[in-house]
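Every protein chain except one is present and positioned as in the full complex.
Order of writing sets the chain letters: A and B. Residues in each chain are counted from 1.
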Amino acid sequence: MVENIVEMENIIKNFGLVHAVKTGNFNLRKGEIHSLIGENGAGKSTMMKLLYGMYPIDGGSIKVRGQLLENLTPKIAIENGIGMVHQEFMLVENLTVLENIILGFEPTKGSVIDFDLARKTVTKFIEQYGMNVQLNKKVHQISVGEAQRVEIIKILTRGAEVIILDEPTAVLTPQEADRLFEIMENLKNDGKSIIFISHKLNEVMKVSDRITVMRHGDYMGTVKKEDTSPSELAKMMIGREVFLDLKKEKATPGEVICQVKDLWTSGNKETSKVRGISFDVRAGEIVGLAGIDGNGQSELVEAITGLRKIEKGSVTLDGKDITNLSPKKIRENGMTHIPEDRNLRGLNRQLTIKDNLLASRIDDKKFKHHFLRKDSSILEESNNLIGEFDIRPTDPETLLSSLSGGNAQKIVVAREISTVGNLLVAAQPTRGVDIGAIESIRSIIQEQKKKGIGIILISADLEEIISLSDRIIVIHEGHISGKIDVKDANEENLGLLMMGGKDTSREGLNLEGLNE
Amino acid sequence: MDLSSILNASLIYATFRSATPIIYAALCASLTQQADILNIGTEGIMLTGAFAAVAISYTTGSWVLAIIVAMLAGLLMAAIMAVANIKYGADICAIGMGINMFAIAITKFLMTSVFGMRGTFSNPDIVAIPRVVIPGLESIPFLNEVFNGWALTEWFVIVFIVLMWFLLFKTKWGLHLRSVGQYPMAAQTAGINVTSMKYQAILISGLIGGLAGAHLSLGYSRLFTENMTNNRGFMGVAAMFFGNAHPVWTSVGCLVFGLTDSIGARLQAYGIAAQLVLMLPYIVTIVVLSISMVSKYYTKKRRQSSLLLIR
Partner (left out) sequence: MNNTIEKIVKVLLTIIVSFLVGAIFILIIDENPLDAYTALIEGAFSGKLMFGTTLANFTPLLLTSIAFAIAAKAGAFNVGVEGEIFLGGIAAAYIGINWTFLPAPLLYVACFAGAIIVGAAWAWIPGVLKAYYNVSEVCTTILMNTVAVYLTSYLVNGPMSGGGVNAQSADVAVTLKQFMRPSSANVGIIISIIVSILIIVMYYKTSFGFKLKSVGSNPSFSDCMGIDSKKIFVKAMMLSGAIGGLVGCIEVLGVHGYYLDNFATNLGINGMLAALIVKSNLVMCPPLAFFLAILRTGALRMQQSTGVPKSLVDTITAIFIIFATMDSLFNLDVFKKIKRKKPFDTKLAKGVK
């Protein structure tokens, strides 16, 4: 008889009208690595946040070591030996690594925090698992990989026996991910039980003992790794066979439409400052910008689109210098932009569908008569776009706050595609949307290319970069670490370039050098 | 104009004296700011405290009781703000202004209807917070002028600044509070009850605000007048911005305002129009606040610049 350390049965969780989890079933055996997989929005993260007590469950039961836990809170979860590394790190940037690790579980001497004791305890864990972290650095000074290790140490010091890792590899290169898998293996050998959330099937097949699949909030089954295959898992995840490999349109690149020359711009972190990037985009081609999140791609996009000041260098569009023009002027010169964060920049949740569709064109003569807005033309154009891009709901007066991720992203795409332009900057165009929307957004981008529009595609998803781009530029710490033609690109060589070169041991050195 | 009659030993105490009420107010605002709550209601909390202190001191003759009740009155106002903001989703600026308006109105209402006074509430029966006379200091001219005769709450503010610093940066509670302010989700996942911490921050800040008021009406002066805080609460908030909610730096900001105030008072003796002198501390507050925010902006910009190589 194998001991189940965690048992979740018939879990239900609703967020308002959204049924996030409908039939949640999951059990975890002691000392196994159990993967939980599913598409975006399948409910896998929600399931684990419920186990960690971040939201109350609406139905079902959660047992840990056979004991029923009701009114679970993170505090109770931690006391029961459950720890979670969230997709978005739960680290306070302005506190030190040590303060972050002990947060909530501070050893005290009298009424004062005993930092010496804390340091001693934490160091013991660091040494035990051979994880290199710098305790005195503030969190905003350390790299993503290190922050992830801090998160793992944090939950270990809290006595976690069950470790939940929510899409931990999303922010890592393939090589860094391999190192994480080694750490996971060490933890497993030490008797810890691990829940690994992912949607990358190759990783899941590499590390898991067992795999549970969810789809649209429903439990689809649990299988042993030996008894399954990636294609079978894909089918369970999606419900049908899907091949995202679009037939790539052969590029017939024309004139250079956009030229970025020795561009320097500021960055929120040292490693995301863009320092001297140059490249060209020609009409009718897709240039993919690959890189791990936070290596300057976002800053580069902001600089090109006029949202961030260019400190040195220039950008030309269709022969015209657009360096440091306002976003409005840049748009007038023919650039369109699908921003990476649809909730922040892409959409305004408090406006209606029609206002979101036409926000960038409110001053067009078509939609404005003297000072007054032309409601009839606005409505007409919105209805056209809603039909053309299959946006649901179809009422243009609907407030955006009630839309799903896929439909919301379609609005962003519809707005940008419907604006006549000669260069499209598409940043993470399919992040966080369901598979159907991914297919349609990718084919829309292909169509734009066929029309002769130059496209810059930024994506953290290597598969997306490889399947859409004609040429690939890899960015690492704000520099171009390599340019590859798509024929020669694969996950391995891109992964290496994303880490800044061929020599993997240099990664740590670079970072530390810059931070001191 | 004789410079030495403006810049003399008594200016040191004058500066400190006019800064003290603002320091208390600023600490009241700092505490909630550490939990990422902008305490616009500081002014109203303080005003309520000032009124409660005078009312109790007048009726009971006990300044200790007066301070306690003033702090409780501040707590009550803060509690309204906390419930409205945290439980019922009130915008913090709106509810803060609401509290300020309420404080002005209710103190005026109670002063006229309960105590039958108009405009100013002063009476020989009001017992002030005692002043500390250090024996033996009278014989040392400079030190005597600077240090003798401080109100008890003026000495206490120094202790209080240190206490606040200790609380925020050395204790478990302080670390929890700061984490709640900077990244509530991280605090929540560490098992900290974010809502409870926010309540605690606002309520404790209410106690401090009440104390600020009590000092203003019984330590700084010995009476209550309509709207007697006269924007000191807002100056405290400005100082809080200046000092990034750090107790020590925030207090330094308050001293700057205090200095302007006392220099201004001396300038008036030289025939400079009263109004121009009275608006000086406000202008200085605005200017200091702006400069500190602008310099923060440029420091950040410089830190983020790609042209700057850290090495």
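Note that contacts are C-beta pairs under 8 Å (C-beta built on N, C-alpha and C of every residue); 3 or more make two chains touch, one makes a residue touch a chain.
This is a predicted model, so every value here is computed, not measured.
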Could you tell me which of A:S111, A:N136 or A:S326 touches the chain that is not displayed? A:S326
The listed residue (B:A151, B:A186, B:A201 or B:A245) that touches the chain absent from the view is B:A186
Missing-chain contact, candidates B:A53, B:A73 or B:M235, resolves to B:M235
Among B:C93, B:A269 or B:L307, residue touching the chain not depicted: B:C93
For subunit B, which positions touch the chain that isn't shown here? 38, 40, 80, 84, 87-91, 93-99, 101-102, 104-106, 108-109, 112-114, 182-186, 188, 194, 230-231, 234-235, 237-238, 241, 273, 275-276, 278-279, 282-283, 285-286, 289-290, 293-294, 296-297
It is residues of subunit A that touch the chain not shown, namely 15-18, 20, 88-89, 91-93, 268, 305, 307, 326-328, 330-332, 337, 339, 344-351, 355, 359-360, 362-363, 367-368, 371-373, 401-402
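Criterion: only the chains that are shown with their structure count from here on.
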Interchain centroid distance [CA atoms averaged], subunit A/subunit B, Å: 44
Touching subunit B in the complex: which residues of subunit A? 52, 54, 73-75, 78, 84, 86, 88, 90-95, 99-100, 103-106, 108, 111-113, 264-268, 270, 273-275, 311-312, 478, 513-516
Within their complex, state which residues of subunit B touch subunit A. 170-172, 175-176, 178-179, 182-183, 185-193, 301, 304-307, 310-311
